[in-house]
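As you look at this complex, bear in mind that one protein chain is not there, while each of the others sits in place.
Chain nomenclature is as follows: A, B, C, D and E, assigned in order of appearance, with residue numbering initiated at 1 for each chain independently.
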């Protein structure tokens, strides 16, 4: 059993968090598009210690066929964690947490894709968490949408995603592991940055209506920063500077 | 571990059983047809403390298709117990007992249905034991056949079903829990009451040929009483008094 | 826990092994073709205490259909051990060992069959280990190829298969249980005896290049002896002496 | 085929009504269907509730056993929430292990109970690191008339509110007769259909919804959980409005729960 | 297709013969095929039997291990009966976990052993509540020539009759060398085909049967189990007759078992 200890205070007198970040600061991020050869599109992302690969296959034929939709493509999103990606080895195979994350991520991504262009087909998105350090669902989604773009799938916009949360009575951006484990609330958000339409929203914890609004505001800021990184990653692969 | 204790005697001097019933007396029964909205036919039954829902969908298309019969409908019967329906929580999912009960119940019900009217289709019967108190397989079957009638499926007759058994050297009707757990034999029977054709028969225990005959006689009586309740339940839904 | 003890010496002064065999001697073998009535072809084999049934169905239609190959038959090989075939009861169902053995055996058998004669079809090979005593994978393969011949499947040649190995610094033929459990290396080999083409080869242990060559030489000898037994078994069923 | 065309026409009709601010069953957009709660329905369960919301029907049973605590919470009882969408509940459900929909419902209900701290898990510790009470909450949907999140949450908390710890059965000293539940988490689910946002959607309304938002509030009217679902998206303004309305509706539902047990 | 037509013609022929009181293999309606029992067939098993009944072939192995008793029977050994319909046994069987047919067979065989009290489970208690013998009876069908219930029951009881408890292997004091079996449960299966009731049906006869009844009797000729199968129905008179004939046939089979071990 590895325990992530709760720090005495999450925020010091100077307003810095345990890892030295400001309240509204993302962890260091690195995004690279087109990193795998077999997949139609792919992306590698690091956010803090998170290390995640996303790959996209499709639009392609649906098997089994009874899953086909006559007038649109379906999206299948598979979030999975390597057994060695977490402190205590995770048994292989999807648990209930992975299933739920896959479902809400699938729905978040669907919103951005012009599904009606590819009737009867499927877009398969596979996400593999190689190292996990709080924020994997949102970070995966950020990578998955870059992989979709890399695969040439027509989209309304990219999906950028990050979480905000509450620690020591403050709303902060992008929780790290001790903040995620011992904080008061976690608010994962995904959006299409151009229109600010929110396509994923979850909340765990205890917040007032005002705090939720504040948390969404902050998450939006984070999403916009990630959006720039996403576009840079795609540009550096496909030129167009 | 909850244990149903064995009483000192199953039958008192006045010939009454532990729950006050006569040897040939059913537990109180309540049957209601058409209790669910999505299903094509449904039924709710209480027999003593047993609480059971049955629902029927069909005749409808068979998936996967290789299960289709070219000249008749197939019946799929699914008996399942809620985890909280028994004293010691039952793990979800069908065990071997449920599988066997589903199989013999399916075959018992099939006998009564004009299957040849619906080639290539399936009649799905789902039974959910919400509370279990001895006699669930027979009581489920009684409910399932009402649900079939409620779904408008053409039948030779209803199937009425109950068990008889042996306790303290006596053949009695409709075993309750202590009788079922500690008695000498259990004889579940189902039949089409009009012709008295027997469509389900099982036996566990130790009986002579004569006792089996007597047990079947008694179960027939019980089935006929249930048959009246089944018809009443259907009448009170569909008028025709 | 049953333990097969390691003997003090595997080979005595007279060059005999613990079961009295010479270094290049097979255990007693008995092969019978056409022993089952439902299967298209079948074989029963005993090699020492190994008792194995093999049955073949096909060429027949493939289900599910997406496994079909347009220009050839596929082979499906299922190696399975009865729970009571080994000292410590084996849980039912295939483990990783069985899966690997099925795969390499399937590939070994494929080499010998004129697959292109039966496009879109499947040849199903089922092997059941009733008693296991070292060498089951090779002995199964020997039986399976007789069952294929019994089913009338056109083949380049039979597949004969046995293992050689290393004990007490010597390369010996057909390891028995103590030799298999405590020896230094195990080399299962299968071949088409007429051409000496090798269709299965595995090795576990620690050998030099020269020892491997020697082990293959010895295994070939064993395969040729088994080949005669295979042919006799088929002849005694189908005459043609 | 014909049936599908009728279904399409019905969907269009329902959608149009919502744009005009009304619904096919004459409710206003924010109005819930009738709630009916029957607790202590299953005698063999330690707590139970049969709940109907319109024609949606759910039976929840609570069972408690003793067992080992999780390694990272040696001084806490264990809460396990399952949802089963019984194949009898809908023509599209199939028998088998929980699919995506059932998994999402069980996890959202579980978080509602857990994050609101409705159950004091520490009070369920029998011997630290050794033995604790395990609380199984099994939510069984038997008629899928829409809005499974809200009705599942209602039935789960109603069953817990009436549950009694089976001390005798396990030869343990009784410390409390019930689970001692101090707050009542309630979920409210909003569905966006064109320009209208409706609450407590029926099965057919759910088929035309673009996007969904469930908000769980506790007795202090704090928000303890949210879950967006379906494709489609929400604006921040809409979310604010849904949070406000859900808090209000949650209060009413909480009243109904209290008066039913 | 052609094959199916031939099969239909064959079925009609067999059915007609039965109406006339005879069968395609010239047996009379109540006659069993030859039974062949070879015990101690698998040396690694604690008990085993290879049994053929006509061209039906079954191998059963018994293995014993020590383990914990069930909570509700702390002073009794554990009996676990499995039946496997190996894919080699029939063109319609597939590899995988037991289906409905295998499950029914294993449960009926298990009940035959259990209800007849063939094994004194209390004698298999090593230390109450702690350690008991677990007896695994694995019935493997390798050629499906019909009447699997009866041949499975014969092979299971034959394997048990010859089983030896592996005391040494588990370092336990030997209390008895064998399982000490006092009664021999035997099942007889009747099949109704039109006006005829036949016993010991072949694979193809089973395809034309309307309904089935298996009756298990013990050495005192009491009935310890019954199982009706297939669609179709029996009259009470027919059942009486089947019970009587099965008791008689069971006696003969029991003799064959005794003389084979």
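Quick note on the criterion: a contact is a pair of C-beta atoms (placed from the backbone, for glycine too) under 8 Å apart; a residue touches a chain by one contact, two chains touch by 3 or more.
Note that the structure is a prediction, hence the values are computed from the model and not measured.
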Chains still shown that are in contact with the chain withheld from the display | A, C
From C:32, C:110 or C:177, the answer for touching the chain not displayed is C:110
Of C:6, C:30, C:63 or C:99, which residue touches the hidden chain?
-> C:99
On chain C, what residues meet the omitted chain?
-> 1, 3, 96-97, 99-100, 102-104, 107-108, 110-111, 187, 191-192, 196-209, 212-213, 216-217, 220
Those residues of chain A that touch the unshown chain are 1-2, 36-39, 42, 49, 51, 53-55, 57, 60, 78, 80, 82-89, 92-94, 124, 126, 128, 130-133
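The rule we apply is simple: only the chains that are shown with their structure count from here on.
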Hop across touching chains from chain C and tell me the fewest hops that reach chain E.
-> 1
Would you kindly count the fewest steps from chain A to chain E, each step being a jump to a chain that touches the current one?
-> 3
Compute the rotation angle for the C-alpha superposition of chain A onto chain B, expressed as a multiple of 5 degrees.
-> 120
Going by the touch rule set out above, which residues of chain B reach two or more other chains?
-> 1
